[in-house]
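A single protein chain has been omitted from the complex, and every remaining protein chain is retained in its original position.
What follows is chain A.
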Amino acid sequence: MIHWLRQIFAILSFSLRTLPQRKGSIASALFGIIGVVAVLVGVLSIGQGFRRTMEVAASPDVVLVMRSGADTEMMSGLQREETRVIASTEGIVQDEAGPLASSELFVVINLPKRSTGTDANVPLRGVERAAYKVRDNFEILEGRPFEPGRDEIIVGRGAALEFAGLDLGNEVQVGQNRWKVVGIFADDGSISESEIWTDASLLQSAYRRGDYYQSVYLKLRDPAEFTAFKDRLLNDPRLQVRVLRQGEYYAEQSVLLYNMITGLGTLIALMMAVGAVFGALNTMYTAVASRSREIATLRALGFTNSPVLISVLTESVILALVGGAVGGLLAFAAFDGFRAATMNWSSFSQVTFAFEVTPDLLVKGVFYATAIGLVGGLFPAVRAVRQPVADALREA
């Protein structure tokens, strides 16, 4: 076993020393693998960033209540009386002003994008004062909260970056009203940061919604009491509601786009990988061909086939790993934190999010590169050991 490993090490070490002589074909294979991994990681980081935005800050103790049968807040509707019943249900955190439950409504408005000037849908959410406390990570970055009853809005930092006219102090004409931007808020990168918030009662009257809301966000005393709390609401004869944890709701909302982006990204990367495999094959065939006499000489001296095979494969995998690591780092440098906006098909409004190159994605990229290296090295490795020694010595 020891001298078997010694054989592998010996062949591998002088194979690697010949790399400078083969820099052309190695560079082309490396570029291929770097490209595949960078694209794979880059595209998947879009899905990852989108999902994070949708799921982040989804505290286990925050619950969303909508009308029974509604898949999204857009499709939901709750009367004020219903929201009061919900807010008075046992199990909700109380503060000095009452239960931490915010009855909210949600309309979609049009604003021009800063990047293109074209109009896009932006969610305008009417909230109650408890909204700030229900969402654990909510903070005003600039300015102040809106004053209830006044035509004031606060803007999520994602929306402020993405849409024109949402700078602090600006006024925005929406419908019949002119709304003044009095604050910019953050919510740990969550989907809320893509929204504009105002007073729920004011929004009801501005959009003639009567005394209707679409959802209630509330904070449970104990996340473990979720099932009991849910049962209380479902068993209340005055209510016909759907009760979800905030995380479940966001996961439902993100699944369509996440799957689409991930599927598309993987498909693109797979197609590119086919090209990269040919690049690796070419490199390793060149490597084997240029060293066929050396390999044949070693086999004549008594080196056995498996160390030759393993060392050729190992060289290919090492090259692929280098390509994978560089591709991953490139994707990290180029994409991580890159902000973009896309349509959230569940709310028909824009979600701003940052691409996120996670360690998982980097591992996936390196795994992908390894697979390319293995496939690309396998055939040349088999060729190296299947060619009769006498023939290889004669060819050289």
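In this section, a contact is a pair of C-beta atoms (placed from the backbone, for glycine too) under 8 Å apart; a residue touches a chain by one contact, two chains touch by 3 or more; residues count from 1.
Keep this in mind: contacts and distances are computed from a predicted model.
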| item | value |
| --- | --- |
| Options "Protein-arginine kinase", "ABC transporter ATP-binding protein", "SufD family Fe-S cluster assembly protein" or "Ferredoxin-NADP reductase": UniProt name of the undisplayed chain | "ABC transporter ATP-binding protein" |
| Residue of A:205, A:240 or A:305 in touch with the missing chain, whole complex considered | A:305 |
| Listed residues A:3, A:23 or A:178, member touching the removed chain | A:3 |
| Chain A residues that touch the omitted chain in the full complex | 2-3, 6-7, 10, 14, 17-18, 293-294, 297-305, 388-390, 393-394, 396 |
